[in-house]
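The complex appears here minus one protein chain, its other protein chains still in place.
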Amino acid sequence: MSKQRPAFVRYLYCLAGIAFLVYSTYIVFILVMHIWHHAPHSEAHADSLSKEDRLYQEMLKGVDAQNAGLAYKDIGEIHKLYDFHKNEAKAVTDSKNLCVSCHGDVPHDKKKEIRAFLNMHAYFMACETCHIKSETPGDHRYVWYNKVTGDEKSSIDTGFFLEDTPYKLMPLNRGGEEPRIFDTKAMVKYVGEFKNKVGEMVPAAKSASLKVIHRPMSSLENSVKCNECHNSNINEAYLPLREIGYNDRRMAQIVGNEVAGMIDRYKEFYIPSFLKPSEEK
Amino acid sequence: MRIFFLFTIMAAGILFGTLSAHASSIVPDDENCMMCHKYPGLSRVSDEGYLRQFYVDSDRYAHSVHTKVKCTGCHVDIKEIPHKEAKIVDCSTECHITMGDSAKPFSHSKIVEELKGSIHNVDNEHVNARIAEDFPTCTDCHSNPTYRFITDDVRDVHDARTQDKIFQKCSVCHDQDASYKYYFNHVTHRIKNLSASEDVVKTCSKCHSRDDMAEKHKLKNAASTYLDTFHGKAVEFGMENAPTCIDCHVRDGQSVHKILSHKSPDSATYVENRYKSCEGEGCHANTTREFGLIRMHVVIDKDLYPVEFWVALAFTVLTLGVFFLLQGLMVLELIRIMFPNLSFRRKRNG
Partner (left out) sequence: MKGLPLVKIKNGEKHYLKLTQNQRVQHMFIMVTFILLVATGFPLKFHFYPWAKPMIEMFGGLHVTRFIHRVCGVIMVGQFFYHWYYLFKNMAINYIIPAKKTGTFSWGEFGRFVYYSPMCPRKKDAQDIAAFIKYALFISDDMPKHERFHWREKFDYWAVFWGIPVLGITGIFLWFPVWATSFLPGWAVNISYIAHSDEAMLAVSVIFIWHMYNAHVNYDKFPMSPLFLTGYMPEHLMKHEYYMEWARINRIVEKDPSRLLDLDKEKDAEMLTNQEKMELIREQIEFMKESTTGGKYNKGGSHHE
C-alpha cells in the first residue's frame, strides 16, 4: 500500500465494504427475481371456505387479533359491497368514550329490527345516556363532548338535524363530588388494565372483571326506551330536550307523530316485544 | 292513477322548493326516507360480519345521475316505514320515470340483456367455472355516479360559457323549476370520456387481480399481468387516454357490457380479430396478424409460454451468475486487504 492509513481505518473500510456488498447482493437478487414472483396464493384458500369458516378465519387473524376479543367495529370500514351510494367521508368516529373503546361505534347487533336505529342514536348519544338510567328525574345534567377533541359544551346548534356532528350527548351527575357517572378515573384505569391483560385471563377472571366494569349499567329491561323521549307529551320526556339545546321546532319533530307514530307501528306490527331490548348482555 | 301520482310529486317538489332554504341540495323526499337515512350513524354489522351504513348523502344524491328517481324507484320492495331488510336492487326494474321521447317507463334492462350475452354471465358457454356468486352484477362495477360538468371542456367553444351563463339562457324560456338543468347535466355528463383510465382498471381489478378468483376460474391474474405491460404502466403513471381493459376487450362500436371470451369468434380478442382491436384511434396503425399475437397477459410459465420461460431463465442465470461472481471477488479482495501480509507462502518462507 503506497498510501499509509492506520490499521483500524483499513479494517473499518473493509468491513463496511463487505457489509455493503452483501446488502447490495441481496437487493439485486430481489430485483432480478421479481420476474419469477407470483402474488401470494394464501388468500385463495380463505375464499374457498364457507362463509362461516371464512368469518371465523378473519376473526382469528384480523379483527380479533387487534381488539383482543372485544367487539370493536370501525364505522369508517364500510363493506364495499354495500357502497352504491358512496358515503365514505361522512362518519366521525368516537375516540373519547370509554364504552366505545371496546364496543365500537356500531355497538347494537342483537335486535335485527331496530339495531340500525339504535346505532344511529349511539352516533350522537353516549351509551351512558340510555344504559345508565337516572334514578330520579333531574339527577343528571348533560354536556355535548367532541368525539375527536374531547371539548365539552353545554349546548350545540341543534337548529338543523344532527347530521355528521362531531358532538355527542353525555350525562353527568348533577350533584356530588364526582361528575362522571361511568368513566371515572378509577374506571378508566381499571378498563385499561383489563384490556391489556384480557388476552391471558382465565374465563372466570374475565367474566368477573366484566361484571365489575358493567356494574353501573342499568339492566337492559330498565334502559331508557324509545317512547320515553319520542313521546307526544313533551314534559314527560326522559331527556330535558330544551335544556340540552333543542328549539321548539326540532322538539316537535322529535316527539312528533312521524317518529313517535313509527315507533307505535313498530310496536304493533313488527315486534311486540319491541320496547324490551332484552337478551343483550 | 299515474297522473294523480305525478301531480303529487310535482306538488311536493314545488312546495319543497319554495319552503326550504336547502332546496338545491335536498332531493324531494315525499316518501320521507330521509327522516332516518339522513343520519350517518344509521348502521349495523351484517350477519356476514361486514359493516353496513344505511346513510344516504342527499347532497351527493342530488348531483347524481339518479337524482330524479325516488328511493322506491329502485328499492321496489320497500312499501312502508319502518321496513325490514331491503333486497339487493335489480337494475333491470322499470322505475317510475319515463324516457324523454316517449311515455315508456325507463329501465336498464337492455344493458342487463347485454351483460347476459357476455362472458360475465355464469351461463356463457366459455365460462370455466360456473360459480354464480363470483359473477358481477351491476353494482359490482357501478356506484351511483355524480354528474360532472367540466367547464373547461366547453371553453373551447366559447370562453365565457360557465354553467351559470348557460342556465341563464335556458331560463329565458323555461321555468326555473323545469327540467333543463337535469337534461343539461344529463347530456354534458356523457360528452366527456366518463371514466378515467385508472378507474376502469381499478373496476376490473376488483375481481381480475385476485389470484384466488383466477385459480378457481382457470384464468390468469389479468390485472397484474396487464400492469406489467407498457399499456398498464402508461395508465399507472397517468398518461391521458392510455389503453385500458375495455379498449382491447370491447369491439369498436359495441357496448362495454358485452365483453366476450377470446374463444368466441365475435370477440375483440379472438385470435383472428385481435390485431384489428389494436388499430383504434390514436393507437397502432397498419398492424398485422402477428402484431395481435404479442402477449398482453404474460406469466412466466413453462407450460403456457415456454419461450418466455427459457429466455427469462437464461437471463436470470446470466445476471445472477455474473453478478454473484463479481461480488465474491470483491469480498475476497476486501478480506485480503484487511490482512495484507498474511500469506501461507510468506509463513513458509519466513
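General remarks:
As written, the chains take the letters A and B, and residue 1 is the first residue of each chain.
Keep in mind that, in the parts below, a contact is a pair of C-beta atoms (placed from the backbone, for glycine too) under 8 Å apart; a residue touches a chain by one contact, two chains touch by 3 or more.
All figures in this text were calculated on a predicted structure; none of them were measured in a lab.
Touched by the hidden chain within the whole complex are the displayed chains A, B. Contacts to the hidden chain, counted on chain A, fall at residues 1-3, 10, 13-14, 17, 21, 24, 28, 31-32, 34-35. Although one chain is not shown, part of chain B still touches it, namely residues 227-228, 230, 232-234, 236-239, 284-288, 290-295, 298, 305, 307-308, 311-312, 315-316, 318-319, 322-323, 326-327, 329-330, 332-337, 339-346.
In this section, only the chains that are shown with their structure count from here on.
The touching residues of chain A, counted against chain B in their complex, run 1, 10-11, 13-15, 17-18, 21-22, 24-25, 28-29, 32-33, 35-36, 38-41, 43-48, 51, 55, 58-59, 63, 73-75, 77-87, 90-92, 105-106, 108-109, 112-113, 115-117, 119-124, 161-164, 258-259, 262, 265-266, 270.
For chain B in complex with chain A, the residues that touch the partner chain are 32, 35-36, 38-46, 48-57, 60-61, 81-82, 84-85, 89, 139, 142-144, 206, 210-213, 215-216, 221, 224, 299-300, 312, 316, 319-320, 323-324, 327, 330-331, 334-335, 337-338, 340.
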